[in-house]
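These notes concern the structure reproduced below.
Removed: one protein chain of the complex. Kept in place: all other protein chains.
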Amino acid sequence: MIAAISKICGVTPLLAWHTDSTLPDSDLIIIPGGFSHGDYLRSGAIAARAAVMDSVREVAEKGVRILGVCNGFQTLTEAGLLPGALMRNAGIKFVCKEVKLSIANNRNPFTQGYQLNEVIRCPVAHHDGNYFADAKTLQQIEDNEQVAFRYADGTNPNGSANDIAGIFNTKGNVLGMMPHPENLIEPAHGGIDGRRLFEGALNLLKAELA
Amino acid sequence: MSNKTFNAQVRVTLKNGVLDPQGKAIEGALGSLGFEGVNQVRQGKTFDVQLEASSKKAAEDQLANMCEKLLANTVIEDYAVSIST
Amino acid sequence: MSNKTFNAQVRVTLKNGVLDPQGKAIEGALGSLGFEGVNQVRQGKTFDVQLEASSKKAAEDQLANMCEKLLANTVIEDYAVSIST
Partner (left out) sequence: MPGLVAPAHAKKKNMTVNNTHPITPQLIADHGINDEEYARIVELTEREPTYTELGIWSAMWNEHCSYKSSKKWLKTLPTEGPRVVYGPGENAGVVDIGDDDVVVFKMESHNHPSYIEPYQGAATGVGGILRDVFTMGARPIAAMNALRFGEPDHAKTRHLVSGVVSGVGGYGNSFGVPTVGGEVEFHPRYNGNILVNAFAAGLAKRDAIYVSKAEGVGLPVVYLGAKTGRDGVGGATMASAEFDDSIDEKRPTVQVGDPFTEKCLLEACLELMASGAVIAIQDMGAAGLTCSAVEMGARGDLGIRLNLDDVPVREDNMTAYEMMLSESQERMLMVLRPEKEGEAKAIFTKWGLDFAIVGETTDDLRFSIHHQGEEVANLPIKELGDEAPEYDRPWIEPGVHNDQEPHLFAPPHDFNVALIKMIGSPDLCSRRWVWEQYDTLIQGNSLQLPGGDAGVVRVEGHPTKGLAFSSDVTPRYVEADPFEGGKQAVAECYRNLIATGAEPLAATDNLNFGNPEKPEIMGQLVAAIRGIGEACSALNMPIVSGNVSLYNETNGEAILPTPTIGGVGLIDETDKMARIDTADEGDVLFLIGTEGTHLSQSIYQREILGEESGPAPTVDLIMEKARGEFVLAAIRSEYASACHDISDGGLAVALAEMCMASGYGMACEIDVTYPHSALFGEDQARYIVAVDDQWADMFAANSEGSGVSFARIGSVAGDRLIINDLIDISVDDMKSCHESWFPTYMAGPAVAEAAE
């Protein structure tokens, strides 16, 4: 993720340690993938209770953009910054493959680089990506148009409710998603569909700059 | 105030209505192994916790607190605490 | 022979001496959340199984068999079966 961000914006991101009590002043905070604390107990559970998450919660309230990818998404739900939970994949196994995503809401900095309903390619790699929320919460998420991405064309790899692959918080400044857009940002990856997400979030899109 | 050592068991189970892919998979596997008459399997977690507290009540309170804060994800899970010794 | 429905609980825990990285990580997390006096945490699994059997004894036998064959990894885990209803 660090390499991807450096490639996209030409600046190396600052790092925060899990015990830090403050965060550097920044435009975008990313909680990347990886098995934080081995994903012992529940995926993202221990990371969600790290000291640094208090600061994340604070700046989230102030409207700073926060992106959680994969384990980052799990951490954000465990921390209560996003609704629902990510359960064991319906197929029980870890799954690493490319899926299709359709853009469910592009009126947001993270997704503004995409067309509404555009279908993009994106890899997933996770064991617990099966999005669950109770019926009422799910309805709220849908009503508020909080769904950012849905698995498209029958590629739902994990049994997620309503094919949900990524959601915003109600304010729209926090995005959590299971797929890994950072692994599809340059021709060497075989595609660049993931790039626009970061460009949007970092205000690097041409339209925005103009 | 002197502390005593308590051995506690915490059971964390999925709330009703929350899907349980692992339980489902086990149901299927049991069926394929020839076990008949299995209506349902739900998988949960247990934690055997040894802790020091001033009283059984204090230990219970602390354990419930641990569940709320860490051991259970109360969006999807219920918990139950019991102290054996 | 008419079958009855039983609700059983299976507890699967790591054998003594087997490393429990999960339990260890939870201990650490509880510590950093400010819980004091936690000596040890060991994580295990539970299975709530609903099954039909001709008798309580038959249900118990079947559950033990399920543990041996699937629910527990007897190389590193112990199991205990209890039938509540």
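For clarity, chains are labelled A, B and C in written order, and residue numbers in each chain start from 1.
We adopt the following convention: a contact is a pair of C-beta atoms (placed from the backbone, for glycine too) under 8 Å apart; a residue touches a chain by one contact, two chains touch by 3 or more.
Keep in mind that this is a model prediction, so the values were computed, not measured.
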Missing chain: touched chains present in the view: A, B, C
With respect to the chain omitted from the figure, which of B:9, B:22 or B:73 is a touching residue? B:22
So that we can see where the missing chain sits, which residues of subunit B does it touch? 22, 25-26, 28-29, 32-34, 43
Even though one chain is not shown, subunit C touches it at residues 12, 17-21, 24-25, 28, 45, 47, 69-73, 75-76
Using the touch rule from the top, list residues of subunit A that touch the missing partner. 1, 3-4, 33-35, 37-40, 92-97, 123, 125, 127, 180, 182-183, 188-189
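One rule holds in what follows: only the chains that are shown with their structure count from here on.
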Hey, how far is the Cα centre of subunit A from the one of subunit B, in Å? 30
Just give me the whole-number Å value for how far the CA centre of subunit B lies from that of subunit C. 10
Taking each chain's centre as the mean of its CA atoms, subunit A sits from subunit C at a distance in Å of 35
Quick check on subunit B: which residues sit in contact with 2+ other chains? 69-71
Overlap residues in subunit A, where contacts from two or more other chains coincide: 41, 46, 49
Contacting residues of subunit A [partner subunit C, same complex]: 19, 37-38, 40-41, 46, 49-51
If you look only at subunit A, which of its residues touch subunit B in the complex? 41-42, 45-46, 49, 77-78, 83-85, 87-92, 130, 132-134, 159
Inside the complex, what are the residues of subunit C that reach subunit B? 3, 5, 11, 13, 23, 26, 29-30, 33, 35-53, 62, 65-66, 69-71
